[in-house]
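Every protein chain except one is present and positioned as in the full complex.
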Amino acid sequence: PRAMAAQLHVAVAANFLGTLQKLAERYRRVSGDTLSLSSGSTGQLYAQIRQGAPFDLFFSADTQRPQLLDSQGLAVAGSRFTYAVGTLVLWSPRPGVVDRRGQIIRRGAFHFIAMANPRNAPYGAAAQQVLTALGQWEPLNQEKKLVIGADITQTWQFAASGNADMAFVALSQVTGPGGRISGSYWLPPRSDYQPIAQDALILARTTQPAAAQAFEHWLRTSSAAAQIIREAGYRPGAP
Amino acid sequence: MALELSLSLTRGSFSLQVDGRWPARGVTALFGRSGTGKTTLLRCIAGLERLPARVVFNDTVWQDATQFVPAHRRSIGYVFQEPSLFPHYDVRGNLEYGLRRRAPEARRVSLDEAVSLLGLETLLSHRPPQLSGGQRQRVAIARALLASPRLLLMDEPLSSLDEISKDEILPRLERLRDALDIPILYVSHALGEVMRLADELVLLEAGRVRAAGPLQSLLTRADLPLGGFDQAGSVLEGAVAEHDPQYHLSYVLVSGGRLALSLQALPPGHRVRVRIDARDVSLALQPSQQSSISNVLPGTVLDLRTEVDPAQMLVRVKVGADVLLARVTRRSAVQLGITEGMGVYVQIKSVALMDK
Amino acid sequence: MALELSLSLTRGSFSLQVDGRWPARGVTALFGRSGTGKTTLLRCIAGLERLPARVVFNDTVWQDATQFVPAHRRSIGYVFQEPSLFPHYDVRGNLEYGLRRRAPEARRVSLDEAVSLLGLETLLSHRPPQLSGGQRQRVAIARALLASPRLLLMDEPLSSLDEISKDEILPRLERLRDALDIPILYVSHALGEVMRLADELVLLEAGRVRAAGPLQSLLTRADLPLGGFDQAGSVLEGAVAEHDPQYHLSYVLVSGGRLALSLQALPPGHRVRVRIDARDVSLALQPSQQSSISNVLPGTVLDLRTEVDPAQMLVRVKVGADVLLARVTRRSAVQLGITEGMGVYVQIKSVALMDK
Amino acid sequence: MGGDDLIALAISVRLAAVTTALLLLLCTPLAWWLGTGSSRWRAPVNAVVSLPLVLPPTVLGFYLLVFLGPQGPLGRALTLVGVASPAFSFTGLVIGSMIYSLPFVVQPLRDAFEGLGTRVLEVAATLSASPWDRFVSVVLPLSSRGFLTAAVLAFAHTLGEFGVVLMIGGNIPGRTQTASIAIFNHAETLEYGAANRLSATLVVIAFLLLLTVYASTRGRGARVQPWRWN
Partner (left out) sequence: MGGDDLIALAISVRLAAVTTALLLLLCTPLAWWLGTGSSRWRAPVNAVVSLPLVLPPTVLGFYLLVFLGPQGPLGRALTLVGVASPAFSFTGLVIGSMIYSLPFVVQPLRDAFEGLGTRVLEVAATLSASPWDRFVSVVLPLSSRGFLTAAVLAFAHTLGEFGVVLMIGGNIPGRTQTASIAIFNHAETLEYGAANRLSATLVVIAFLLLLTVYASTRGRGARVQPWRWN
C-alpha cells in the first residue's frame, strides 16, 4: 500500500537474533520492507535506547526492560507484546550425560553446570528456580560448581566446548533442523520456573510508525511467523 | 665586532662567573684546565643553557634580562666536545643538515669545499657507527662549517686527530676563517695548538676569567702560568723582508732583527706573526759561529723565574720591542751569570709562521 | 709474556690484517693516523668483535678456530675512546662496578688509590652529565684500573686532558704500571705521549702493521715516517752517574758521553732511559762555550734527509752506540758543510727522563 | 563470507586506520609534554592516561554514551550548536576507540621521546633548525620505533575492540557494525563456521599488515639505532 519500501532498524536481544533474521527474510518477501538488525545484550540495548539509539523496534529477552521503557514513555502506547516464550533445557553435547529426569544434578557427578546470569538473563533466572526447586541451588553455589555465562550464548559455549559438563540453555539453541537435539538433555517441568516470556515493542522515537506497526501486526498474526518461531524452539506469545 | 658576555651560574660546588668583552675576530682561544667551565661557557653563548645572562654579539643582543634569542636563530656553528653526529643520517646527510637550512645566497662554504677541507671524500656514505673517532670529529667540524655561521664555537675539535691530520686541517681552517671572516671561539687544552691558531686568548681558571687579551701580550706575562707549559713561547709581529729560494728560507724583520724561517709564498712587506717556543730559545754571551742554529738576535734580560722543575729557569728577554721566553737550565743561568738587565744573544732554533 | 695476534677483517673498503707477536710488558703504543684501525684492533683483542681470529695472551688462548673466551672472562681493562660511563650510576658507582666484580684478594688497586691517582676526590657523587669531558675521561681510566686487569687497553685515554693533568697522571700511571706489572696497550696520536710512555711501538698504517718493535730502535729508523713528526726524537739507554743538588741536576752516562737532566731521586748506577727530541738538538763544528746549552756530545753524521718542509733537514748522528736525530735548517746544513761521516758536536738543549 | 561481513571488515579497517591516525596526531604533543616536560602535573596526567584501560569496555562505552548522547552534557551542547550527537555513528566509534586506545599510543611515544636525550636536539638547534623543524627532522625519525609500536598497538586493539564500539555504535549493520561485532553476532546465532571464517580473515589481514610493517620498518630501525655513545 505504501509507495516506497521501508527499512526498519530493530534492536534485538542476541539470543533471538538468528530467529529474527529468518523472520525478517520472510517478511521482506511478503511486504518488501527490510529489517536492519542490531543485536546485543538486553541490558546494553536498553541503555542505548535510553540514550536515544535510532531504533524503531526493540525485541527484548525479557519482560522487565520493555515494561520499564513503556513506563518511561519511550514506547508507542499499546505496542508491547510477548513475541516468544522460551523453554529451558539442561543440555550436554555428549550423549548419556544428562538423564531424562535430571537426576545427575542430585548425584553431583560433574565438575561444572553452566547457566546464564540469573540476575539479568531470564534463562538464568529460570535455571535458578529449577535448581531451587530441586534443593540444589545452595549446595551447588557452595561447591562453586556453577559457572555463569553473561548471556545464554556464552552459557551454551561453556557446555559446547566441553568445559562445563552441561548447561541450562534455551531449547532454541539446541534444536537442530527438523527439531533434532544432539547430545543428551532434560526438559525441567514448566511448573518449576516462571514462563520465560520475551517482549517486544515499538519505540516512540520511530520515524516510521506505520511500517513498524505493519511488521508487528504481521508478527502477531501471521502463521508463517508463528511457524518460524516454533521451529526455533520457542512458543509464540499470545496473539 | 665583539662578543660581550656577562653571566653567573652555579652548579653544585662549581660556579662560573664571566664578565667581559672580547673582540670577535680571528680566533679567540678559550684555554683552561679540565673542569674549569669552558664547555659550559660555550653552551651559554650558543643559547643552550637557560639562565640569566647577558650575551651581545656584534651589537645584536642575543640575551639579556628581557629577551632570549633561541639557539637556532643565533647563526652559530658549534662543534661539540663529543662529535654528536645524527645517528639517522649518513655522513652526507649530516653535512647537508645545516647547509640545507641556509638560503643558497647565504651559503659561504660549499659541500665540496668542506669535504675536501676535512678529507671526507671516501666517507660520504658511511653511517656514524662506521666511522673512527677522528673521522667523526672531522665530520662534525665540516657540518658546523657548512652552516655558514656568523660565529663558530669549537670545543676541542681536534682532540682525536693525529698530528698529520691536524697539520693538514689547521692551515686550511685558518685560510677559510680569513676568507670568510668567521670569528672562532676555540676551546683547547693544547697550548701549542692555541699558539698556532689564536689571535686572542681567554684564560679560564675555576670558572673565572684569569686573563684575556691578545695572544702575544698574554704569552709572555710573568704573572700568568702560561710560561710553565711545556709549549710556552711567544708570538712576534713582523714583515716579510726577502726570500732565499736556494735554502727554501724566508726572512722576516721583527723589531729585534731578522729571522729566517721556512720559505713562504708571501710578498715582501707582508705583515706576519711568528711563533717562538721557549724550549727552542737558548742564550749565549757571544753570537756563536759554526752552529746549526741560524737565528741569533741580541737582547736584554728582563727577569728570570724558577719553573715547576727547579732545574729549569724561564728567562724573559727583551728583543727589540718584543719579549721572548727562553728556557734554560739553572746551571747554565748561573754559569753564564745571567741577571736582570744583562745583554745576551738569543739563539733561536726554530721559528714558525702563524698563517696570518 | 706476549700478545699473539692474527686476524683479518674487512668492512666496506677498509680491511685490517694483523699478524704478530708483541711482548706484553710495559707499555706498547699503538700509533697510527685516524681511521687506520687502532680502535678496531683493540676491540678484537678485548673480544668485542666476533670474527675468525687468533688471540693468545701469555699462553692463554683467548680465541682461535675452536674457542672464544668472551670479553668478561679475559680479565682486561678497556678505556674506550669515548668515556662511556654508566648513566645510571654516579662516579662512585662507576668506579665500584669493576672493583666489586673482582674477588677482594685479586684486587690490586684500591678505590682510594684510583681516586687520588686521577684526582676524583670531589667528583664521587657526580652523575655523568655533571662531569666535564676531561673528568669523564679520568673516571673511565680509574674504572678500568679498578678492575685490576691482566691487560689494560687504552684508546686515547688522555685526549681530553690538559697538559697539567697529563703531567700529573702520566707518571703516576707509569708507577702503577710498574708496581702492578700490568701490560698496557696504549693508542695515541701524540708522538710526544708515546715517546714518553711507551716501551714498545706498533706502527699501524691503513689496517696493516708497518713496523713493530722497541721504541728506541723504531724512532730513529730512516725508513719509517716517525722522523717527520714535529715531536720526532730518540730514546737512549743509560745509567745514573751522579747528582748535583745545587743546580738540581742529575747526570746520566749514555754510550756517547754524559748528559745533564733535572734532578732525579735515583741511586747512582740505576739504569734509565732518556728522551731527546730532534728539535732540541742542534749541531756545531766546535763545542760552544758561553751558551745556555749544557749538553754537548761529539758524534758522527750517519745521513741527512730532507723533511716535508724543504727548509728543514733531519740529520741522524751516531753518538757512541746510539743514534740521535737533529733537525736543522737546510742552510745551516750547507753552511756547516754537513756530510755523511763527518764529525760534529751535538748540542742538546733538553733531555727528558722516561720514568723507568 | 557474506557481504555484510565484508562491509563490517571494511568498517573495522577504516575505523582502525582513522583512530590510529588521529591518535598519533593528538597524542604526540601530549606524549612530548609527558616525556620531556618538567611540570609537576606530569605524574597525575601519566596516571590518568592509563585509566581508560581500567574499566570494562562496555562500561566505559556506557559512560561515554551517557556523556555523548542527546541527553548527555556534550551531546546537548552539540545539539544546541546544531551538530548531531556522535552516538550511534562512525564518529562515535572513532571517539570511543580513541579514548580506549589512548594509553597504547601515549605511553610508547612518551618512552621514545624520553629516551631521545637532549643532545641531538641541541645539535640541530645549532644548525639553525627551528623547534618544528627539529621535531620533523630529528625527533620523528629517531622515535620511529615508538611511533611504530604506538600505531601497531592502537590499530590492532581497535580492530579487536568490541565492548566500547558495540555500546557507542549500536551495532548498526553497514554503519557501525564492525568485524568484531559481526563475529560476535555469528557466534550468537551459532553460525560458528561464519564466525571462524571472519575471525581467520581478520587475523590473516592483521598478520600480513603487521608483517609488512615489521619487515620493512624494523630493519631500518635496527640499522639506525644500536649505535649510541652512552
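A, B, C and D label the chains in the order they appear, each numbered from 1.
Here is the rule we use: contacts are C-beta pairs under 8 Å (C-beta built on N, C-alpha and C of every residue); 3 or more make two chains touch, one makes a residue touch a chain.
Bear in mind that the values here come from a model prediction, so they are computed numbers and not experimental data.
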item: Of D:Thr19, D:Thr91 or D:Ser180, the one touching the omitted chain in the full complex; value: D:Ser180
item: Hidden partner chain, touching residue among C:Ser84, C:Thr122 or C:Gln264; value: C:Ser84
item: Hidden partner interface residues of chain C, rising order; value: 46-48, 70-73, 75-78, 80, 82, 84, 86-88, 97-98, 101-102, 127-129, 143-144, 147, 153
item: Missing-chain contacts mapped onto chain D; value: 36, 38, 42-44, 46-48, 50-51, 53-60, 62-63, 103-104, 107-108, 110-112, 114-120, 145-146, 149, 152-153, 156-157, 159-163, 180-181, 183-184, 187, 195, 199, 202-203, 206-207, 210-211, 213-215, 218, 221-222, 225-230
item: Missing-partner contacts on chain A, residue numbers; value: 41-44, 46-47, 65, 68, 112, 114, 117, 119-120, 141, 144, 146-150, 154, 157-158, 161-164
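We take it that only the chains that are shown with their structure count from here on.
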item: Chain A-chain D separation of Cα centroids, rounded to whole Å; value: 36
item: Gap in Å, rounded to a whole number, between the CA centres of chain B and chain A; value: 91
item: Residue list for chain C, restricted to those that touch at least two other chains; value: 82
item: Junction residues of chain D, two or more chains touched; value: 229
